[in-house]
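The structure is given below, and queries will be raised subsequently.
What you see is the complex with one protein chain gone and the rest in place.
Per-chain residue numbering starts at 1, and chain names A, B and C are given in the order in which the chains are listed.
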Amino acid sequence: MLGPRVWASVRPELSKALSKKMRGWASGEGRKIDIAGIYPPVTTPFTATAEVDYGKLEENLHKLGTFPFRATQATVEMTLSMAQVGADAVMVVTPCYYRGRMSSAALIHHYTKVADLSPIPVVLYSVPANTGLDLPVDAVVTLSQHPNIVGIKDSGGDVTRLGLIVHKTRRQDFQVLAGSAGFLLAAYALGAVGGVCALANVLGAQVCQLERLCLTGQWEDAQKLQHRLLEPNTAVTRRFGIPGLKKTMDWFGYYGGPCRAPLQELSPTDEEALRLDFTTNGWL
Amino acid sequence: MLGPRVWASVRPELSKALSKKMRGWASGEGRKIDIAGIYPPVTTPFTATAEVDYGKLEENLHKLGTFPFRATQATVEMTLSMAQVGADAVMVVTPCYYRGRMSSAALIHHYTKVADLSPIPVVLYSVPANTGLDLPVDAVVTLSQHPNIVGIKDSGGDVTRLGLIVHKTRRQDFQVLAGSAGFLLAAYALGAVGGVCALANVLGAQVCQLERLCLTGQWEDAQKLQHRLLEPNTAVTRRFGIPGLKKTMDWFGYYGGPCRAPLQELSPTDEEALRLDFTTNGWL
Amino acid sequence: MLGPRVWASVRPELSKALSKKMRGWASGEGRKIDIAGIYPPVTTPFTATAEVDYGKLEENLHKLGTFPFRATQATVEMTLSMAQVGADAVMVVTPCYYRGRMSSAALIHHYTKVADLSPIPVVLYSVPANTGLDLPVDAVVTLSQHPNIVGIKDSGGDVTRLGLIVHKTRRQDFQVLAGSAGFLLAAYALGAVGGVCALANVLGAQVCQLERLCLTGQWEDAQKLQHRLLEPNTAVTRRFGIPGLKKTMDWFGYYGGPCRAPLQELSPTDEEALRLDFTTNGWL
Partner (left out) sequence: MLGPRVWASVRPELSKALSKKMRGWASGEGRKIDIAGIYPPVTTPFTATAEVDYGKLEENLHKLGTFPFRATQATVEMTLSMAQVGADAVMVVTPCYYRGRMSSAALIHHYTKVADLSPIPVVLYSVPANTGLDLPVDAVVTLSQHPNIVGIKDSGGDVTRLGLIVHKTRRQDFQVLAGSAGFLLAAYALGAVGGVCALANVLGAQVCQLERLCLTGQWEDAQKLQHRLLEPNTAVTRRFGIPGLKKTMDWFGYYGGPCRAPLQELSPTDEEALRLDFTTNGWL
């Protein structure tokens, strides 16, 4: 019932170009489809009348395109139509409304069906903060064997689980993406190959720099950079959500613009706290 | 993002007829719209190929119509079209995907907008087991003052909260419905005026009998009947969900039929346990 | 590892005197030990130097003794010594530190051992708000058959569960007590025989009046009184906890006095909100 999200590549050539230069252990050579790298989950810009602002969307994508990541966006019923209009892959969030019945068996059945019918590769998406459920590790391991399922975006932040997924799918062509910049360094350290990071919408260069430091084994510098990204990341995700992300995009020269109800704009107090999370870490 | 549910009356005249006979403190005389009574949230019957089986739906409604309740069904974007095709009211579930941002203010804004634009009355719907969030009591109290919001279906099962809602909206024309037959007696005891009960799809006469016992102050008999409905109710809701409800409908002469993925059919072991919850209480 | 609580009767003769007058369906005649009735979980008064103030404790007990309930207090290792100094029964909270291992089997084993060795009757105590776990219904049903286990105090507030416990132990000599005044009416409606209510420390006469209305079938008056007790009850339990209860005791002429660290005194803002919950319902 929850909307799936479509995965559309933005300037994939840039990402590929970067990947080619990398010689890290996370390199995706020979994979059925390489999804390694940093992706910003692109916000949907709205006009003052709550219409999707396609002009602003294009503008943002153009700006984001100058950093080496790809955009993600989604809806589940639209997998086929998304494929028709040229999407490279679809990312499918776990169904969750009847969460009490979302057993491993039910979820395996769900994703298998989607993957069977999708003309483009499927990326699993587990985001317990929104859905109230984790895609169980045993389900991920089973699904990793499906030829049309290429990886997972895991936003739960449990790196023990994330490492276990990498470990138990190591014989499959299966790629793990961190679902947030907050545990990106840890995810790379455990074998993830990239991240889908809200923060990359505003600190895109810095998140890509963190990727580079991890891939080239510069862990001490990576740690310092990761530390400075923690509070800004929490601010645009768990703490202030989409309204916080859009407000920050405005500050950083992108078009964030208004939110769509029921999401509310930030209060002046919240906005001040949001700004503080960026200034105390030297980003504003 | 979660689908809203439309509220369509099934044989409202029957329910009205019953209500007229009642002289309890829960009587809805003079209300803007009277929603008191017992409602089964009607299951959607599917054919073997997962198409909605409208014939079976009509058949079920016909059978259910012989008991004094109305059917509920919903989707949020369909409020207007539902009104056009004749719905009496809409029941709107809390939005929940970005639950971290679903403050009282956000939820009040959401429901106020829906109620402002809806040509038919709006019933609030709080179901934390599915959405992971409660509609806060202060939001309910504020929304109860909207002329087009007539009540709430509360499925949380916290009767302290439910009693508080009745108490704090007592000066409004606002009606509280229990969202499950498991706490129906308790809800009536605290001032609710009805229930939307999955169990009424199979033990409709019994749930309506429980209503009658409560409304006429026969609390000892009500307690005995309520006790015998507890396990069957849990079985077709929290324990075995929609698959359990549909299976039981088949047993009781309705058309339950197959579930739609990702929901799975019950295993033989689960089916046995489900049956036991009805037999040990004397219903099968 | 969590401290057990001892159950010491305060003026049981008063309670018995009241019970005798009652002719309700909850009457405890012929029971192995009758624990029906209203009990305030007595706060521990401290001096300014955080010593237990036994003089104040005696004073409070004296005042509380003028209402028909008994005091409860507890510690698990002290069951035997409590029996030696004259306690009538012990109430034993669920162990919870290693909650991941607190299966039904483990809890049944635990309580069976305590009950086997205790010279005085044992009351089970399930309080998920503090312990993070419910004593499972199947464990309660099994334990209800133990000759030295006489009942349960259930503070979870889930009356569906509470009704199920009453229903499934109906052939045992087993008594159910509501663990809070917030769902006391509902608990009586479902077959409970009393309550252990923090609120009874300050509105003791009113809580006992609510008991009387329920036991004599005056449900409409009971509903009105229950409604007016909801906010005060939440205020001295979930909302402001022990500090709120003690502050209110001071207002009502008991000795509440200071809290012991780590519990903190209320802020002036909290104190104002606490007072409001009593004034808006006509108690102050």
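Here are some notes:
Basically, contacts are C-beta pairs under 8 Å (C-beta built on N, C-alpha and C of every residue); 3 or more make two chains touch, one makes a residue touch a chain.
All values derive from a computational prediction rather than experimental measurement.
Counted over the whole complex, the shown chains touched by the missing one are A, C. Annotation: of A:89, A:150 or A:185, A:185 touches the absent chain (contact as defined above). When the full complex is taken into account, the listed residue touching the unshown chain is A:158, out of A:58, A:158 or A:250.
What chain A contributes to its contact with the hidden chain is residues 25, 157-160, 163-164, 166-167, 170, 180, 182-183, 185-186, 189-191, 217, 219-220, 222-223, 226-228, 230-231, 233-234. Within the entire complex, the positions of chain C that touch the omitted partner chain are 1-3, 95, 97-103, 105-107, 109-110, 113, 129-132, 238, 241-243, 261-264.
As a convention for this text, only the chains that are shown with their structure count from here on.
Arrangement of the chains shown, judged by which pairs touch: a linear chain-to-chain path with two open ends. Nearest to the overall CA centre, using the mean of each chain's CA atoms, is chain B. A straight line joining the Cα centres of chain B and chain C is 33 Å long. For the pair chain A and chain B, the distance between C-alpha centroids works out to 37 Å. Chain A and chain C have Cα centroids separated by 49 Å. Under the contact definition stated at the top, not a single residue of chain A touches 2 or more other chains.
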